[in-house]
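Please see the structure below; I have some questions.
Removed from the display is one protein chain of the complex; every other protein chain stays in position.
Chain IDs A and B follow the sequence of writing; residue 1 opens each chain.
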Amino acid sequence: MSDASSALPHAPAFDGRIRARTRSIVDFLKIAFESWSGAFGISILALIVVVAAFSPWITPYDPIANHFNAAGQLKRLEPPSAAHWLGTTYYGLDVLSQLIDGSRIVLIVGITCASFIAIIGTNVGLIAGYCGGRVDAVLMRITGLAFGIPFIPFAVVLVALLGPSLWNMILTISLLMWRTTARVIRSQVLSLRERAFVKAAKIAGASDVRIIYVHIFPNVLPMTLLYVAFDIAWAVLAEASISFLGFGDPNQVSWGQMLYLAYVSGSIRQAWWWTIPPGLGLSLFVISVFLVGRQYEKLASPRLR
Amino acid sequence: MPLFELDDVSIAYHTRDSAVFAVNRVSLGLEAGTALGLVGESGCGKSTLALATLGLLPRFANVWHGAIRFEGQVISQMADADLMTLRWRRMAYVPQSALASLVPVHSIRRQFRDTAAAHGMRAAEADRRAAELFRRVELDPIVLDRFPHELSGGMRQRAIIALALLFKPPLLVADEPTTGLDVIVQRQIVNLLTNLRRTEALSLLFISHDIGVVAELCDRIAVLYAGEVMEEGPTLEVLANPSHPYTMGLARSFPDVRAPDRPLVSIPGHPPRLSEVSQGCPFATRCPFVRDLCRTDKPRKSGVGRDRSVACHFADEAPRMAEIATRPGIWEEGGAAA
Partner (left out) sequence: MGFLSYAGRRAVHTAVTLVLLLVFMFVLFRLIPGDPTTLLLGTGELTPEAQQRLRAQWGLDQSMLEQFITYGRNLLSGELGLSFYYRRPVTEVIAPMLVNTLMLMLPVVVLAIGLGIAIGTWLGWRRGERVEELGAVLVLVPRALPVFWTGIVFLSLFAYKLQWFPIGGIRETFFYPESWYQFIPYYDVLRHLVLPVATGVLASMADPLMIMRTSLIEVRDEEFMVLARARGLSTRSLQRLARRSAFLPVLTYSAIMVGFAFGGQVLLEVVFTWPGMGRLMVNSVTQRDYPVAQAAFFLMAAVVIVLNFAVDLVYGWLDPRIRYE
């Protein structure tokens, strides 16, 4: 790429400064679009959000209504047709309507769990990292325990004990999944704690609470948000897994539950129109969260570019 | 033909959106058997040059323009595979931090053997050479079986110099080898290098910001600022009669044992950021003799005497400027002369 020697000016007048990247929300969203993968991810997420928000109006049929044919028989396991774009289930329900309805759970579970996880995990991490000593030791033991407990067995036991409702599932998921966030935030706080601005605040007489939440927290916020994003994906997968095992909320349609019903009714052998869409939906959702999260991750650690 | 030569070399670091030039059209030559010292402030591009000589630039940097030549061959565009035959056999590198540069989990002996094996030398031969070289650098051969973190800074530096001499390379590139060591160890290393130059007929490219050491060790000196060569020539001459204002300031910033009460100079300001590219002389913002021309036009390299060169618009006024430069007041903030 080198030019003819004399034609090259002494040094090209490139502006090497890296622009301030997030000057507005628009900029913030633009980051996701910077690569094709990020653009793909955010489009899928947008699609799911829209479908979930408008689901009561979009579903062609009532998701839990049984369909009968002209002879009065249940339309079991019908392959896709004009009337039912994704066919019907073993119980005569329209798959497409179920698929659309199930997207609501994805959002509800994802966002609620991620919020709880963020709150619990961040606080544990902040307090443990900042206070150190006994408090840290105790909190880290609890976190260690949370890591030691395998998630699905625990979830199965808890949901079985408390009863299979949506709330119990959200509670169960949040009760364990904060562990990763806590650890990560704690190590961040440990390094931030020694920085000059914290010491300055201390000398100025700021209370510990103030230092933690006014000074340190804003600095770990980007990391928190990043992990919150990934936690949304994990929470959704967790709910799907629990539902697949049969412990889901029977009153809600969820993609995991669709797969559960498909499996226990012995329909996976032939009913690909029933088994593929919900799983595909889950996969696409999680991939999209990853892809978008990756874009923002590059911001946090330039090395990864 | 010089043993080693930089011919109008520019080295760029590529960021996401653009490129910044750490080295800007530098031309230097090193004759066989001599030592060239490269001095300048932090960030002036000397380490980048050192890395570039052995083709060790990171992935996002490259020699954008010009050629680096060794024994007549252009090595700056050479493929890695070809460079490997030259590395360590013909050109060796002594880094600044031996602790970070030696493999932490291998013993010194292991590192000798690995290096030897990479060039087809057998372990027994490597051990023999290692012992011999350790004697040369005055290290007890028992150190060979230690790990890097078990040695003192001075010992590590000597070990790494010994390692560099494994194949008796004609060229040694040393990047700040004495920085960070205490003065006694520094003295030892400098003595060692002086001896080695004599006995091994070594050519040395010595990079440092310590003018005192360079003055002692090197035949010629090149002064770098913001990636460009300000002045170049025989060391003692350049330091005694500087032709460039920057050199004048530098020379006055080191204490002189003979005149301990002489006030030291500190050039106010700081070097420009690599991304802030100027059209004129890079030193214009800090030069006490700056004039309008300096800000708009890049000074061309001009010869001074037989074997010196300088890049300054007003090089012919050098003797007068040098005299003014001895007054410390000139170097204070705002104390410009005309």
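Remarks
The definition used in the following text is that a contact is a pair of C-beta atoms (placed from the backbone, for glycine too) under 8 Å apart; a residue touches a chain by one contact, two chains touch by 3 or more.
In this text, all values refer to a predicted model and were calculated from it rather than measured experimentally.
Every shown chain that the unseen chain touches in the whole complex is listed here: A, B. The chain not shown here is touched by just one of A:Leu158, A:Ile173 or A:Leu261, and that residue is A:Leu158. The chain that is not drawn here is touched, among residues B:Met1, B:Ala100, B:Ile142 or B:Ala259, by B:Ala100. The residue from A:Ile111, A:Ile142 or A:Leu166 that touches the chain not shown here is A:Ile142. By the touch criterion stated above, the residues of chain A touching the omitted chain are 37, 141-142, 144-145, 147-154, 156-158, 160-162, 233, 237, 240-241, 244-246, 256, 259, 262-263, 268-270, 272, 275-276, 278-279, 282-283, 286-287, 290-291, 294, 303-304. With the whole complex as reference, residues 51, 54, 56, 58-60, 84-85, 87-89, 92-93, 95, 97, 100-105, 111, 114-115, 118-119, 163 of chain B touch the missing chain.
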